[in-house]
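For this view, one protein chain was removed and the others were kept in their places.
And now, chain A:
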Amino acid sequence: MLFTPVIKRKKGAGRNALVPPFPDKHAIVKGVFTGLSVEVYDTESIKAIYENGFYGKGSKSRGAPQVVTRNVTDVAECLTLELEEAAFLAYIFGALSIQNIENNEVKWAEFLNAAQTINSQFIESFACYMYLKSKGWIIKSGIKFGGNFLIYKKGPRFHHASFIVFVRQKTTDQYISTKDIKGLQRIAETSDKDVLILEVSKPKTLTFNAISEISTLKISEIIVRRFNSTTFVQTQELAK
């Protein structure tokens, strides 16, 4: 059985518009680490970050900030970046400088420490973020579908998400229960997506003092699809 990903185009989206997946590297944007996420306040910066790769979410919007959607500037809305997004933009790409509330710059080690207290699986999900990003997917939070990420081709404005990504540590003794997978799969199927489980294996002793050490992590992919036995047997009969 051959696997083809479901990529569904959204109605009314421009076809040929080329959206750059990365912001301008030379204009470094300031973001403030609040302890939960990284927030960008400046209107121009919000535009620059969101319109080039769909990073973050408007703090008072469902998705894109109102500065982008309605082109109004008088809203007191900031752009909230997920921890993985912020880490990518700041420490890998270099278009963001993360500061704490006292305006001091947050270094990688410090950020990692804080991020791991919020999400104990931060290293794994950051590795998955990098893995997906390097393959050209646009990654958003998957919390509303019960997964870690949602991944889009080109961006949420143009396509529906193709996968619900579920990040899992390979070494843990805890297995995912079959019931949970079935639940996740049901949600995915009703919204025309697939469940993608990424298993992250990491070396046993690792400190992550430098960000480059993340390359020691390895990822394997599983995609789970429901097998409709009745439809399958009937279509096979027709095919012959």
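Simple rule for what comes next: contacts are C-beta pairs under 8 Å (C-beta built on N, C-alpha and C of every residue); 3 or more make two chains touch, one makes a residue touch a chain; residues count from 1.
Definition applied: contacts and distances are computed from a predicted model.
Not every chain of the complex appears here, and the one that does not is recorded in UniProt as "tRNA-splicing endonuclease subunit Sen54", selected from "U3 small nucleolar RNA-associated protein 22", "tRNA-splicing endonuclease subunit Sen54", "N-terminal E2 ubiquitin-conjugating enzyme" or "Ras-related protein Rab-7a".
Among A:Val75, A:Ile187 or A:Ile214, only A:Ile214 touches the chain left out of the display. In the complete complex, the residue from A:Ile28, A:Val75 or A:Ile92 that touches the missing chain is A:Ile92. When the full complex is taken into account, the listed residue touching the unshown chain is A:Thr178, out of A:Asn71, A:Asn104 or A:Thr178. If you put the missing chain back, the residues of chain A touching it would be 1-7, 18-22, 92-93, 127, 130-137, 151, 153-154, 163, 170-171, 175-182, 185, 196-197, 199, 201, 212, 214-215, 217-227, 229-230, 233-234, 236-237, 240.
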